[in-house]
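Of the protein chains in this complex, one is absent; all others appear in place.
And then subunit A:
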Amino acid sequence: MYHKEKSIQIKNSASALYNNLSVLRIAPRRLTYFTVVHANVVNMVSASWDGLNYSHRQLQSKEPNVATSTSLIMQVAFCVLPSRDLLVVTSQKGIQIYESDGSIMVYWHALDTSDAPTAQAVFARGISAVWDNYICVGVSSGAILVFDVPSKGSNITLSEVLEEHKEPITDIASECSGSQECIADLVSADDGGNLCVWKSGKEFQLLNKIPGFDMSCSSVKLWKGIVVAGYGTGQIHLFEAVTGILHAEVNAHARWIYSLDIAPFSGLLLSAAEDSLVRVWHLTVTPETNSVEVAHLHNECVTDTQICGAKFCDGDGYAFAVTGYDLSEIIRYTQL
């Protein structure tokens, strides 16, 4: 179904972090951006669609104007809003927001370490754009910071802090940005496997809480009102977001899942884990019968590699890219 393409070499190897690959497709310029985290550095590659031009950039996580304060980065993600695309970098020190090409930092938010008990690690992790103008970022305390983003400029403000989770946030996902109207448009996951479903707005509304089973949910996606969650047990659960009904359970992997992605136009689902396997599935949602179907389509094995990031490169799932711990390349696959 898919065959391997030429890999993209990156300057450093990927770190073993959840969801360690972000992809931004820029159709008008026939380019795709990829970002991969290596310790305290973001490796950014811009690849032209004809495969001839690659340019690299590295971003460090640090406070503006302070020379020595680099810290370990937990996650990097592109946030696509109707008016603009931004790049968000979350680390032990705080949250940085850049223009999508990584050229200018437009916002810095320092994490408040004062009221965290010193025995716990402090960091930000979990990034998603939602609706027209919000970017949500999770924190190790379980809080979710909601930033209000203007259509241009750097006047980004902290609009709200959502405090429902009690454990570190692992991942956040959204659907229905911009035009579509959805009942639920945001889902957040934590280290205990608990999921919260939200409706965005001036004040975010908690629509549902789906309890976990003491196992980390490392990656989560939202599509057609279905929450798709990947766990440390290697399982994938599909829930109806608003009711919490479990539609399907897949014993997908033999090790901890590190990344999930959905191609929204085709319903293809990508899962990747520490067991060195990437799997492609097909989801079908039938609203009339309130049922969900999961079909397995394809496997790829990245020999001897614990995979840490896997993303579709386009909305149809025609191509996907993969990163692995200690691997200095982005492996690509396209449909035959």
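As a convention for this text, contacts are C-beta pairs under 8 Å (C-beta built on N, C-alpha and C of every residue); 3 or more make two chains touch, one makes a residue touch a chain; residues count from 1.
By our rule, contacts and distances are computed from a predicted model.
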{"item": "Record-based protein name (UniProt) of the chain missing from this complex, from \"DNA replication complex GINS protein PSF3\", \"Transcription initiation factor TFIID subunit 8\", \"Mic1 domain-containing protein\" or \"Organic solute carrier partner 1a\"", "value": "\"Organic solute carrier partner 1a\""}
{"item": "Selected residue (touches chain absent from view) among A:Phe34, A:Tyr107, A:Phe123 or A:Phe147", "value": "A:Phe123"}
{"item": "Listed residues A:Val36, A:Ile156, A:Leu260 or A:Leu277, member touching the removed chain", "value": "A:Leu277"}
{"item": "Missing-chain contacts mapped onto subunit A", "value": "12-13, 15-17, 38-39, 67-70, 72, 74, 92, 118-121, 123, 167-168, 170, 190-192, 214-216, 232-235, 243, 245-256, 275-277, 290-296, 299, 301, 303-306, 325-326"}
